[in-house]
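Below is one structure, written out as structure tokens; the observations come after it.
Of the protein chains in this complex, one is absent; all others appear in place.
Order of writing sets the chain letters: A, B and C. Residues in each chain are counted from 1.
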Amino acid sequence: MCRWLAYSGKPVLIDDLLYGPDHSLIAQSLHSTMGAEATNGDGFGIGWYGVGDEPGVFHSIEPAWNDRNLHELSRHITSPLVFAHIRASTGSPVQQTNCHPFRYRNWLWMHNGVIRDFDVVKRELVLEIKPELYPLIEGSTDSEVLFHLALTYGLEHDPPAAVERAVGLVEDVGHEHGIEYPIMMTVATTDGVRTWVFRYSSEGDSRTLFYSTDVETLQLMYPDSPYMHQVSSELGREGRLIVSEPLGERLLGAWNAVPERTWGVVQPGPDDSHAFTPTPPARRAAAVV
Amino acid sequence: MCRWLAYSGKPVLIDDLLYGPDHSLIAQSLHSTMGAEATNGDGFGIGWYGVGDEPGVFHSIEPAWNDRNLHELSRHITSPLVFAHIRASTGSPVQQTNCHPFRYRNWLWMHNGVIRDFDVVKRELVLEIKPELYPLIEGSTDSEVLFHLALTYGLEHDPPAAVERAVGLVEDVGHEHGIEYPIMMTVATTDGVRTWVFRYSSEGDSRTLFYSTDVETLQLMYPDSPYMHQVSSELGREGRLIVSEPLGERLLGAWNAVPERTWGVVQPGPDDSHAFTPTPPARRAAAVV
Amino acid sequence: MCRWLAYSGKPVLIDDLLYGPDHSLIAQSLHSTMGAEATNGDGFGIGWYGVGDEPGVFHSIEPAWNDRNLHELSRHITSPLVFAHIRASTGSPVQQTNCHPFRYRNWLWMHNGVIRDFDVVKRELVLEIKPELYPLIEGSTDSEVLFHLALTYGLEHDPPAAVERAVGLVEDVGHEHGIEYPIMMTVATTDGVRTWVFRYSSEGDSRTLFYSTDVETLQLMYPDSPYMHQVSSELGREGRLIVSEPLGERLLGAWNAVPERTWGVVQPGPDDSHAFTPTPPARRAAAVV
Partner (left out) sequence: MCRWLAYSGKPVLIDDLLYGPDHSLIAQSLHSTMGAEATNGDGFGIGWYGVGDEPGVFHSIEPAWNDRNLHELSRHITSPLVFAHIRASTGSPVQQTNCHPFRYRNWLWMHNGVIRDFDVVKRELVLEIKPELYPLIEGSTDSEVLFHLALTYGLEHDPPAAVERAVGLVEDVGHEHGIEYPIMMTVATTDGVRTWVFRYSSEGDSRTLFYSTDVETLQLMYPDSPYMHQVSSELGREGRLIVSEPLGERLLGAWNAVPERTWGVVQPGPDDSHAFTPTPPARRAAAVV
């Protein structure tokens, strides 16, 4: 399993996001308290939008807590939209091509969770990926396959529907193989403007996921908090953080749990959330296996 | 492309194989003279038989010429059968799972060459791999796919026939996609007792491949050479080296070019070589694509 | 801080030492229970005697728990004397030259602990190292400086006296700079035949250190234990393990704490232990600073 963070709002120094908070993502890489594993030391990655059309990505196989390049870069890059991910491998090798976030054109994708018995279902899942997308798979994770399934089902046009189809397929194939709970996941994906997040598991008991309360609510809740003023000035009015676990316990009410079986979108203007319902697609290659 | 070396004979210190000769494999990593590229700095690997049932493998993404662990290990491990490979990537990422030799049970496999337009044919080739072997593919190279195709076609029972089928498939699929010369290769594979080598390319113009003259012939050719005595005592009577390029120029006649379209086997007792004829297998999944 | 293990006895597969036990050193790299840090993921190293005059060493900057090469090597190398060390950096960079064990000729050295305020005292300590040893320092740890001080004071001839002088110097220089407790350490060093271990700290509250009870005692204590029979057959009569923390809790009495301010030697024949008394040497370069 893993831990991740998605930020969008006014441009911030990546260092403030990753190293600043009490219980920062980098601190979580050594001592996660809500993750399936305490240590998330099997590589990491960040993705950010700024210079250039595509987002930049930086992937490393070293533990985040002692990677000097990560610390350097995060102190010298600002961005209005940042994904960060620390990995605890569920079996696949620790290599850069297995580090999140994954990128396709202007899209980023990251995942915490697991496709269960991936060795058993991998071939059938990969067969459903569009042939023109297939050669773009570089690593060996379940997460990257899930991303390419979502792309196959139209992620670029309707992200929630595409992810519902991808997850529906994973459950369908899994059940055929007698896997009771084929998938558990929190996912974040973005086109550089809007960020969609998903929390779902076949067993209805997903990994945690939280989003930050909007700044105005926080200011009303904590009129006298100096920390609140810092958060407010850092994040701005539209700033949002979505995280696997809260980045500190100082502000009760600053973090809201995303409910089970939910997807949401963070965007300029009001955010939005809905029920997430896996929808198995018709299968093209099923006859072959 | 790449450079490789296969040794079998009496146990030797790996260091003597890799670092000892004039134009050693490690020297070739910086200054290959016959390879497609002068520099083979995109990782390396060694495989050896000794302690344990399976061969050991050591893979690294650092250039061989400055990898301290390789130098350490090679000075502290002896083995009667060693594969060593230095890589010049033809595009796939530099990661341990893309380093040769690849292993399956007691088998090792390494490859110099390329499946051309691999992105175009990869999906169809992978579809032909036995479903139970498919999850064992960890990297993203053409070489590892070729290995798993050979395993699918019976490498463990009849290596030459299995490789002829695998190569036949690659040419078949390639030609369907308008690829004129789908494959170029030198390959070595071993079960720990015998070593099979292959030199073949669709265009009839393969990378070089050489084997060492047997020691008795060398002793007759060079009765007064102190170097010959060293080779003789190091390699023993049954010792054989097969290499991408000769490890020095001191002994004219010590290296014999393996002819085009040939496979050979190095084994206890007389060696053997034959014409290599690709044989396309019936395709299971062809209808699907 | 760190965790380490020293084995001597009949030749064993390194894998049995590192991965076999319940609470093996590799398990401790993720979940140490007695260390200053739970995670020891800042690189690791092993040293072993076997082929060649000098011991072999293998150093890596990846966490031990997911290093494939470590797992490979440990399954294919046997040795009668093995040092293994997992690192939790106290500040110095994660690089191979900072990984233990350190080597000088036929000697190995590893350390768990810290020279406090090392930045303050480093220059003065380094000045005391013999000029001909000075260029051999490759990394930037306190542990390597301590090793070279011990070599300067005659480690090769009288290890306990040399380490007492080195520690005496560290305390002397530290106290001059107002450092209350200049050093904390457990150290193991070997010449390939005998292994000396040290447990000491200026404050009299050192990191833990344990040695395994001799096999005959264990057999008397646990006449019906199948695990005991396994240990017995694995370690042999003269086998000894010295560890930062016990490798499991199954056999009460199998592990003995080494007392504070003690050095001991494990050797063919009876072992031996004594009080450890730091002895500041005369300082050569003191006037310069």
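One rule holds for everything that comes next: a contact is a pair of C-beta atoms (placed from the backbone, for glycine too) under 8 Å apart; a residue touches a chain by one contact, two chains touch by 3 or more.
Just so we're clear, the structure is a prediction, and the values are computed from it rather than from any experiment.
Here is the thing to keep in mind: the chain we left out touches A, B, C in the whole complex.
For the chain missing from the display, the contacting residue among C:96, C:208, C:256 or C:279 is C:96, taking the whole complex into account.
Mapped onto chain C, the footprint of the missing chain covers residues 93, 95-97, 118-120, 122-123, 126-127, 131, 134-135, 137-140, 285, 287-289.
Summarising the interface, chain A meets the missing chain with residues 13, 48, 50-52, 55-60, 68-69, 72-73, 75-78, 96.
Against the chain not shown here, chain B presents residues 30-31, 38-39, 41-42, 61-63, 65-66, 68, 89, 93-94.
Criterion: only the chains that are shown with their structure count from here on.
Residues touching across the chain B and chain C pair largely coincide in numbering: over half of the numbers involved belong to both copies. One inter-chain figure worth recording: chain B and chain C are separated by 41 Å, centre to centre, where each centre is the mean of the chain's CA atoms. For chain B, residues touching at least two other chains, in rising order: 96.
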